[in-house]
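Just one protein chain is left out here, and the rest sit where they should.
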Amino acid sequence: MVTSSSLVYLIGLPLFGAVFLLLMGRKADKWGHLFATAMSAGSFVLGLLHFFAMTNRSEEERPITQTLFTWIEAGDFKVDAALLLDQLSICFVLLISGVGTLIHIYSISYMSHDENRRRFFAYLNLFVASMLLLVLGNSYLNLYVGWEGVGLASYLLIGFWNQKPAYATASKKAFVMNRVGDMGLTIAIMIAFATMGTVSFDGVKEAVDRVGTPTLTAMGIMLLVAAAGKSAQFPLQAWLGDAMAGPTPVSALIHAATMVTAGVYLIVRSNFVFDAAPTAQLLVVIVGAITLIFGAIIGMAKDDIKKALAASTMSQIGYMIVAAGLGPAGYAFAIMHLLTHGFFKAGMFLGAGSVMHGMNDEVNMRKYGGLRKMMPITFATFGLGYLAIIGVPPFAGFYSKDEIIATAFNSGGAQGIILGSVTLLGAVITAFYMTRVMVLTFSGKPRWDDGVHPHESPALMWLPMALLAIGSVTAGYLFTQGEALVHWLSPLFAKKGEYDELMPHSVVTVLAITAVIIGVTAALMKYQFKSVDSVVPTDVSLATRLARNDLGQDVVNEALFMRPGQALTEGIVAIDERVVDGAVRGIGAMTVGSGATLRRTQSGYVRSYAALILLGALVLLAGIWVVTQ
Amino acid sequence: MDPYNYLYLAALLFTIGAVGVVLRRNAIVVFMCIELMLNAGNLTLVTFSRMNGNLNGQVIAFFTMVVAACEVVVGLAIIVAIYRSRRSASIDDASLLKR
Amino acid sequence: MLEIATPETIMFWALAPLSVIAALGMLVVKKAVHSAILLAFVMVTLAIFFIAQGAVFLGVVQIVVYTGAVMMLFLFILMLVGVDSSDSLTETIKGLRWIAIAAALGFGGLMIALIARATLGRTAIGLEIANSDGNVEGIAMLLFSDYVLPFEVISALLITAALGAMVLAHHQRTNRRPSQREQAIARFRTGSLSDAAGLPGPGVYALHNAVDVPALLPDGTPAPTSISATLKARGDVIESAPFQLDVVDPTIKEEK
Partner (left out) sequence: MSTFITPVLNYAMLAPILVVLAGALIGVLIEAFAPQRSRSSSQLLLAVFTLIVALLALIRTRGTYSNKVAMNSVTFDGAGYLLQMSILIIALIAILLLADSDKFAAAPTAAPGSDEERQAQAANIRVTEIYPLTLFAIAGMLLFTVSSDLITLFVALEVLSLPLYLMAGLARRRRLASQEAALKYFLLGAFSSAFFLFGIAYLYGYSDSITFAGIAAAITGGAANDVFLLIGISFVSVGLLFKVSAVPFHSWAPDVYQGAPTAVTAFMAAATKVAAFGAMLRIFYVAFAGDVWQWRPMLTAVALVTMVFGSLVAISQRDVKRMLAYSSIAHAGFLLSGIIALNKSGLDATIFYLFAYGVATVGAFAIVSLVSDSSGEVSDLNRWAGLGKRSPWIATSFAFLLLTFAGIPLTSGFVGKFAIFSAAYESGNTAILITGVLSSAIAAFFYIRIIVLIFFKDPVEDGTSVVIPSMYTRITIVASLIITLVLGVFPAPVLDYITQTAFFLR
């Protein structure tokens, strides 16, 4: 069977693929995509072997470590470049390499007309390798290497189609926010090193008892900042929507299944820190809850199919963060939702890509409609993902979301009621906006532009979608069967504390299903049974048609419900786009501005430089004057 | 009289030289101000040499003179080269490089 | 305890203010040459201080090397770049003068205050013992034993300086200089013969006979070719208009 010495190949295969393809250059154009896919698949197969090997071992022997070499050694401080595969990381390994391989396969066809396809695949491989390193590193420092690696790879991938003019600003925003996050991680590592003298997960876990709560709270908050940056959580969420400028498979890989979940991984991995720092843990929950609602509301207002999905991702990760913030009771459910979300959201992104493929890269949902007949397979796979995300039993999302809602309600006291309500409200809105997406895209009358001939995508594209759809259908049931995932992960986390059960699980389930029904019904009322309205004033033909079909009832509806709702929605979208953007731009401008001001000291005149030196010496003398007083 | 008086004098001359570097625009005058600063340093060295009762300070001052002579050669060569291309020995004119 | 005799005290109080005034003068005089001369004066006073403090050798070197050689070099370069050129003392960089003066007052004040506060921690002993073999011998002893390495390394500095001066000043001819004969032939082979007899000389006037005034052509306009290109480039050309005949008094005074 596989041993710990083969861990390095999990990362090594895709890394080799990336380096090899970049070095080969144009010579590899013909077969580069196949090679890259094979590397990713190889990693997945190896991961599976490890998984089976792990299930065969007893609970205590499951985590395995491979030390590659001593990376940094300075005095007493030593960091090994070492890989750790335990129950938590194997979940991620399978998700990353599995979904990653499917996306490779999908991209073969999706990118077939791009002359730089080989380079794209090299980047994909690089991304997979970095992401695997992120989840396999045995210390915060090794995690940090992967953390920066996925950042770099995602830049290369998002910017792959760099002719998009909006990209420049988008990348800047993404960059600033991610740097804020990275800084959080750096400071957290420094805190760990400074107070505990170690940065490995094991070392920190042992040292938690030795250091005071304030230190752990500071470290926890910094880790949260890092997680918020990478996982697009409030207030660092704004970059995700803009990152949709990249090719769709990239969005599926990075912005649904893998990179954006790194924050959840970080928090769950640092469970020992958060368990000992209640304040930080509470902040995690708050951030998650805000993002959950925030993302959902944005999702209601977006017409761009990818941006709607991105907002949904933000919201769903909010669910995971909330779960992760609930402590030992929630860690496993955070991971469970993360895994099921990986399946259905990746599937839906690929579906969106498939739709765009058939619609000449149109992303505006208002120009879709009635695609069900033209793209039956896409419709079916997307539909299964849809059922999963809104939480219709027995699809995957039902199980994972249900558990999170129940855990939230049962977290006790007022917090429990508030959190439960928020997660429930989130479920309503999720059902609403996802139904909207579904209806606008696949149902109703065609609203296509002239010259668009929708058609089903080739097998190479729908096959991965179908596989992901199967995952969306079955994963939730499999994970909860006999609490399989909870048991699997439980050795890693502290014992779940006892708490009063606010309401029985069955009641929560009923509530959740009710929430879904409300959301779906509302959306159907608004979009399915009426013609789609348009906020796109330039689209004259659509507007005329809408005006013809409009009924007087709408006016009342609008006045009573829609207007306030719209105002709220628009308000939140505005906060997202203006305030947050403004803040980012403001910070950027402030930094650049202060740089520019300081730059003025550089006048070009030697004499003013000499004056500066003289003043420096004067300050030193003044210092001496004070010291020798 | 206290030998410290020589130190005060040297400090004054050093200050005058330093401020001259900032105030004067002719590169040669600026350079002469730097020479004044070096001379002030030498006076300090000689004074300390006397106070310490050994000749180390004088030797350093001697080295300084040689170093200063070399600096003068290089510096004046650079100034002449600049003068040849700009027809100006004002250091304010040499401010292409900034920001 | 170091006793400073009265003659030296008198000498100090006589020369020190002078040297400070001369140094300050360096900052305010307009002409670079005057600055150089004031600096030479400061250096001579310093040489006297050196000798008074038992540094005979340094005092002599100060006069011979510094005042003699280095200052000559300065003057030489001043000649090269235009000895007459004078600086305008108006400050062009906004606020710099006041910053500089404030910094200087602060710097000088702090230096003096700090020196006043300093203690040596041992008695100042003077150089009688150290100079007992003679100052030059004493320095030589140190120079060739304790300081032998820097002494040797400083030769690298001298070579660098010479090499640097060569790089920036030594002119390497890329083409042969034309002989006088070739120049003459070339002059006659150009299109017109107007220059064949040589270019006109500069301002030959009764009142102002100098190279920086252009000569006048028969029609009364200045002849641009009569001025050296160097002077033109330097901007040292004087208008010839003030010297034209209608301005100049044409009456001839006979010498008696």
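A, B and C are the chain letters, set down in written order, and residue numbers restart from 1 in every chain.
Here is the rule we go by: a contact is a pair of C-beta atoms (placed from the backbone, for glycine too) under 8 Å apart; a residue touches a chain by one contact, two chains touch by 3 or more.
What you see is a predicted model, and the numbers here were worked out from it, not measured in a lab.
Student: Of the chains that are displayed, which are in contact with the missing one across the whole complex?
Tutor: A, B, C
Student: Considering the complete complex, identify which of C:Asp133, C:Glu182 or C:Glu239 is in touch with the unshown chain.
Tutor: Considering the complete complex, C:Asp133 is the one touching the chain left out.
Student: Which of these touches the unseen chain: C:Thr6, C:Thr90 or C:Ser145?
Tutor: Checking the options C:Thr6, C:Thr90 or C:Ser145, the one contacting the hidden chain is C:Ser145.
Student: Which listed residue (C:Ala118, C:Ile185 or C:Ala241) would be found touching the missing chain in the intact complex?
Tutor: Checking the options C:Ala118, C:Ile185 or C:Ala241, the one contacting the hidden chain is C:Ala118.
Student: Determine and list the subunit A residues touching the chain excluded from the picture.
Tutor: Answer for subunit A: residues 69-75, 77, 141, 144-145, 148-149, 152, 155-156, 159, 162-163, 167-168, 171-172, 175-176, 179, 182-183, 186-187, 190, 193-194, 591-592, 594-596, 598-599, 601-602, 604, 606, 608-610, 612-613, 615-617, 620-621, 623-624, 627-628 touch the chain left out.
Student: Touching the hidden chain in the full complex, which residues of subunit B are there? Just list them.
Tutor: 14, 17-18, 21, 27, 30-31, 34, 37-38, 40-41, 44-45, 47-49, 51-52, 54, 56-57, 59-60, 63-64, 67, 70-71, 74-75, 77-79, 81-82, 84-86, 91, 94-99
Student: Extract the touching residues of subunit C with respect to the undisplayed chain.
Tutor: 111, 114-115, 117-122, 132-133, 138, 141, 144-150, 153-154, 156-157, 159-161, 163-164, 166-172, 174-175
By our rule, only the chains that are shown with their structure count from here on.
Student: Report the inter-chain centroid distance for subunit A and subunit C in whole angstrom, where each centroid is the mean of the CA atoms.
Tutor: Once rounded, the distance between the two centres reads 71 Å.
Student: So the centre of each chain is just the mean of its C-alpha atoms; given that, what is the distance between subunit A and subunit B in Å?
Tutor: That gives a centre separation of 63 Å.
Student: Whole-Å distance, subunit B centre to subunit C centre, using C-alpha means?
Tutor: Distance between chain centres: 14 Å.
Student: Using the touch rule from the top of the page, what residues of subunit A touch 2 or more other chains?
Tutor: Within subunit A, the residues that touch at least two other chains are 603, 605, 607-608, 611, 614, 617.
Student: Give me the residue numbers in subunit B that touch at least two other chains, ranges are fine.
Tutor: Expected reply: 18-19, 22-23, 25, 92.
Student: Residues of subunit A touching subunit C in their complex?
Tutor: 603, 605, 607-608, 611, 614-615, 617-618, 621-622, 624-625, 628
Student: Subunit A touches which residues of subunit B in the complex?
Tutor: It comes out as residues 18-19, 21-23, 25, 30, 91-92, 94-99.
Student: Under the stated contact criterion, what part of subunit C meets subunit A in this complex?
Tutor: Subunit C residues touching subunit A: 93, 96, 99-100, 103-104, 106-107, 110-111, 113-114, 117.
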